[in-house]
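Taking it in order: structure first as C-alpha cells, then the write-up.
Now for subunit A:
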Amino acid sequence: MPTEPVIEVAGVTKTFAGVRALSDVDFTLHRGEVHALVGENGAGKSTLIKVLTGIHTPDSGHVRRDGRISTIYQEVNLVPLMSVSANLFLGREPRTRFGLIDRARRDADAAELLSGYGITADVRSPLGTLAVGEQQMVALARAVETDADVVIMDEPTSSLEPREVETLLDVVRKLHESGIAIIYVSHRMDELYRICDRVTVLRDGRSVHSGPLRDLPRIELVSLMLGRSVNEIEKHGTTAFGEDHHADTQPVLEARGLTSKPRVNGVDVTIRPGEVVGLAGLLGSGRTETAKAIIGALPLDGGTVLVAGTPVPRNVKAATRAGISMLAEDRKTEGIIPNLSVRENIVLAALPRLSRFGVISRSKQDRIVDTFITRLRIKVSSPEQKVAELSGGNQQKVLLARWLCTEPRILLLDEPTRGIDVGAKAEVQALIDELAREGLAVLLISSELDELLDGADRLVVLRDGAVAGELEGAELTREHVLKAIAAEVMDDADSH
Partner candidate 1 sequence: MQDNGVYVAVGVLLLFNALFTANFLTLGNFTTQLVQAAPVLIVALGMALVIGTEGVDLSVGAVMALAAAIIPLYLGAGPLVAITMALAVGLLAGAFNGFLVAKVGIQPIVATLALLVGGRGLALVIADGQLVQLHDQAFLELGTGEVAGAPISVLIAGVLALAVAALTNRTTFGRQLVAVGGNRKAATLAGLPVNRVLIGVYAITGVLAAVAGVLATSRLGASDPADMGLLMELSAITAVVVGGTPLTGGKVRVLGTVFGVVLMQLVRATLIKHNLPDSIAQMIQAAIIIAAVYVARERR
Partner candidate 2 sequence: TARESQQTTTSGGPAASAAQNQSTGPGCSRSKTGYPQVDLKGAVVGFSQSEKEANPFRTAETQSIEDEAAKRGAELLYTNAQSDLNKQISDIKSLIDRGAKLLIVAPLNSDGLQPAFDAAKAKQVPVVTIDRKVTAQPCTDYLTFIGSDFVEQGKRAAQQMIKATGGTGKIAILLGASGNNVTVDRTKGFKDGIAGTPGLTVVAEQTGEFDRSKGQAVMEQLIQSNPDITAVYAENDEMGIGAVTALKAAGKQPGKDVKIVSIDGTRNAVQLLADGSYTAVVESNPRFGPLAFDTLEKFGKGEEIPQTIVISDDEYDAANASQKLANAY
C-alpha cells in the first residue's frame, strides 16, 4: 500500500473574481499510485491541478510538492505553428558538438518516439496540421518523456478514439510500473476503474470523498460526484439515448461525392429528418473534415450538398441560413469567443433572428439564454460571466446552446460530449434524442463507440476520407463497427 506522499495539499482555497473554484480542499498523492480525480464540470479539477503545478497560487492553504511534475493540460497546450518535433523537444533539444540544436537528430528521435504512440505524421510539419487527438498524443509523449516523478493528465482521452485510448492506458500502466505517481482526470468511468488505485471526488470546489477506487461501486461514485441519490441515478445507463427514431423518407441532407483533397475523398452522406447518423472512424479518418465540408468551411474539390433537395452554396453563412449548424470539435480555437460573455456567446449565431433592423432585442435574448442555461444546467455565476472563465465542460454546453437556439434543421455534432461530465453527458444525449424526435437531422461524430452505437440509427464508417461501410439495424454492434473501422489496423498488425 502506498506510503510516502509526493504531493500534499491541505485546506486550499482558490477564488476567481467572486467564483470560488476550490474551497478548503485536502488532497494527497502517494508515491507510485494512480489517483483518479473526478467531479462534475466546473467542480474544480483543472483548478486544483493548476494549483498543484504552481500555475495558480492558492488564496489560502498549503501545497507541498516533492519531485518533478509533468502535466498534460485539459486543452492541448502546445504551439501549433511549431513543428511536431520542436514541440516534443522544446526546452530539451538534442545538441550538436557546437551546442546548437541538432535538428536532424531531433526529427529522427521525434519520429521514433511518436511511432511508439501510433503517430506516423511528418514530425517536421506544424503541429497544428495534426488532428486534435494526435496532438493530444504528442502532448502525452512530451509529458511522459521528461523524466518526472509525477505525471498529471487532465482529461487526456477526451479527444482520443478507442485505439488511442488503449495506447494511452498502456503508457499509464508502464509509468505506474516504473513507480511514477499519476493523477488522472477523466469523465469516462471505464477507464478510471481499469487503471486507478484511488479516487478523490470534487464537488462544487470541495473534496467530498477520498479513498480506494475498486471498493467503490460505480453508481456510488457517480452519486458522490453529482450529489444526488443512488436511486435517482440508477434510472440512467451509460448513455441516455432512447429508442430508435422514426425518420421521414425524404432526406433533408444529401451530401454527394464530397471531395476536399487530401482529407476527404468522395464521401456520400444522407440524413432524413428525425434521424441520427453516426460518423465512425479512426483518428484522422476524415470525420471532422467531412462535417466541415458539409457546412462549407472547407474548399471543395468536388461534390454537392443539398438541403431538402436544394443545392447549398459553399460557405458557412449560406449553410447556416439553409439550416445546417455545426458544433466544432476544438472549442478553444473554433468555438468560444473568449472575450464575450456567456450570453453573447450563446446568441451569437441566432442574432439575425433576435434583432430587428440590425438592432438586437435584449429581452428576447435574455429569455433564450435563461432557457438554455437552465435546460443544459450550465454552471455560471451570471450570464454576463466571460465564457473564457468557465470550466471546459461548461464551455461545451454554451456552444451546444449556441447551436440549439438557431433552431437548425440539420445539426452536425463533432464530439458533442467531449469533456462533459456524466450528469451533463446524459442530458446532452437525451437532448439529442429529443431533438431528433422533434424532427431534427443529426450527424453525430464521437470517439466513444457506445455513444455511437446507442445514439445513432445508422452508422457511416470512414477510412482514409472515404466511406468504408454503412451499418444499420442489426449490424449496429460493437463487433461489426470495429471490423469496419479497423480493417486498416488489421493490415497494420499483419505487416508487423
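Behind the choice of candidates: all candidates are chains of the complex that A comes from, given by their letters.
Just so we're on the same page, a residue touches a chain if its C-beta (ideal position, glycine included) is under 8 Å from a C-beta of that chain, and two chains touch if they have at least 3 such contacts; residues count from 1.
In this text, all values refer to a predicted model and were calculated from it rather than measured experimentally.
Although all of 1 or 2 belong to the complex, subunit A touches just one of them, candidate 1. In the complex of the two chains, the subunit A residues touching candidate 1 come out as 295, 297, 316-317, 319-321, 325-326, 328, 333-340, 344, 348-349, 351-352, 355, 358-360, 402, 406.
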